[in-house]
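Only one protein chain is missing; all other protein chains are in place.
Now for chain A:
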């Protein structure tokens, strides 16, 4: 068997894939957080809960309406986005003028409420969801065996991240978003309904979390704590990438997923903390994050 640095090559590829998958979720979630923080200056602690809601909606669509995975990819992010817009309109909007900590506390509370409700209805262990039939097999790539659905998740995440990046950087809507991030008052004076833009951005950002939840449903147990398990790492990703930098969030998300995966091979006890070690080092060297601009 081929060995690299004393480890079998298939193991390394397996960990690379695992890292890419975790990185996919880090990237999709931290990208939404970065977009929301950039424009609304809200640190959305409810992002993980929205991810969890997306997974449960996916399960609910199948269980109650018979809508399968492909339908859920289209349908599930929508109610999550609407939930986000309602939260923005009635909970977050009244506190924009207050210190940033209030938004953090509010969304943290919202996350607790959503997680509590899910626990109440589905129990702590949650429910299970099967991958779509077309992807429920393992393919031999020559150098490793890959469950096809896992490959699909990485591919889908790259499409979602790339598409979002293109929208933000290359379209008129994106230009409005970037301009409103810099100077919302002036953009509003030009005749743009900025309050509506904020609501749509929050809705869009959490819809991305919902979409990540759809992709996660066949992969992880659909349970009330699935979001909170992930969100600590995702926040570390946002801090490392630089708050508000979308490209930074994407690259850092995938990068840290891979670092985590390889740490697990070479020093297993370190895999749980490596992201936070990287965060500490980055914060010492570049307080604004790898891709952030100094405030």
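Quick notes
By definition in this document, a contact is a pair of C-beta atoms (placed from the backbone, for glycine too) under 8 Å apart; a residue touches a chain by one contact, two chains touch by 3 or more; residues count from 1.
By our rule, contacts and distances are computed from a predicted model.
This figure omits one chain of the complex; the name its UniProt record holds, of "ABC transporter ATP-binding protein", "Na+/H+ antiporter subunit A", "Glutamyl-tRNA(Gln) amidotransferase subunit A" or "Inosose dehydratase", is "ABC transporter ATP-binding protein". Only one residue in the set A:73, A:127, A:179 or A:288 touches the chain that does not appear here, and it is A:179. The residue touching the chain not shown here, chosen from A:105, A:127 or A:192, is A:192. Chain A meets the missing chain through residues 172, 175-176, 178-179, 181-183, 185-194.
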